[in-house]
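What you see is the complex with one protein chain gone and the rest in place.
Entry: subunit A
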Amino acid sequence: MFKTIAIRVAVTAAVLFGAASAHATDITGAGSSFVYPVLSKWSATYAEKTGNRINYQSIGSGGGIAQIKAATVDFGASDAPLSAEDLAKFGLGQFPVVVGGIVPVINVEGVKAGQLKLTGEVLADIYLGKITKWNDPALAGLNPGVALPAKAITVVHRSDGSGTSYNFTNYLSKVSPEWKAKVGFGTSVPWPTGLGGKGNEGVSAYVSQIKNSIGYVEYAYALQNKMTYTQMQNAAGNYLEPNAKAFAAAAATADWAGAKDFNLIMTNAPGADAWPITATTWAIMYKQAKNAEHAKAAFDFFKWSFENGQQQAASLDYVALPKELVDRIENYWKTEFKQ
């Protein structure tokens, strides 16, 4: 018994070390937890194909930025773009990696998924604590025919600092001057009202359990937990249900051409079919690579992911970058990065 285990351990170790020695390069990255699932799926397939492994630590965007500034990793990943000054100061460049959607979810008896319509202003007023009942005239006016109860709304937000909150509050700041003045946007903001759930799972647990509540989660969580998501009115004035097509439309119609270093948060994108709360994560790398071999391997990995990773991204309810944006990024690599 012991002998077989010992042999097994020895064999496993031999396989592992053998494999390790065959690897050309191990790339390290750190940062956002938002991209962690898709990065790890991409890197597993990529490692099978090329032998290059990507070791990604999902320590949070703040940590990722600190690590890349200290040059301890080959790339950082952040849910918020770095400012032009910060990029210039450290000689860094950044580009989007993948797109995801953030959706409002509710728990109101009798209201089905995709039935309730919300506008940005109404959503902001709910999160400001100005609209406190489900049968408020503002909500009822948008939703004729939906039976809304005369119950108090329990607002749920993220308690941990997160890219999801960053994009959600950024959207509210764009559509509501009052939100912008009173709260602003960031990974954690001074919420005027409500409960804080830890992580997407915390928010979805609170919303599922607390009757007459509203929250916001990444699209994948809403789907997996079969939550009641809402429609949103976008910048073009159309009501949309959240889906991959609407997220892709937001990524495609956002004004990337006018955004130096892709410094653009694509909430409230102008397209007719664009979901208004769409988010991305930026990879951050040195323009003058500290380790040329690693940098090249990292670029190869991202190029491979952009061109071959759509299926895997879709299976995790992310949306791969649209072709036009990928071309723009590859052009950015050529012009900005020394390879």
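In this section, a contact is a pair of C-beta atoms (placed from the backbone, for glycine too) under 8 Å apart; a residue touches a chain by one contact, two chains touch by 3 or more; residues count from 1.
Basically, contacts and distances are computed from a predicted model.
Colleague: Mind telling me which option in "ABC transporter", "Caffeyl-CoA reductase-Etf complex subunit CarE", "Phenylacetate-CoA oxygenase subunit PaaA" or "Phosphate transport system permease protein" is what UniProt lists for the chain we can't see?
Modeller: "Phosphate transport system permease protein"
Colleague: Which one touches the absent chain: A:Gln209, A:Gln288, A:Ser315 or A:Asn331?
Modeller: A:Gln209
Colleague: Quick one: which of A:Ala44, A:Ala88, A:Ala152 or A:Ala314 touches the chain that's been left out?
Modeller: Within the whole complex, the residue contacting the unshown chain is A:Ala152.
Colleague: At which residues does subunit A meet the chain that is not included here?
Modeller: Interface residues of subunit A facing the absent chain: 33, 59-63, 65, 80, 152, 154, 159-163, 183-191, 194-198, 202, 205-206, 209-210.
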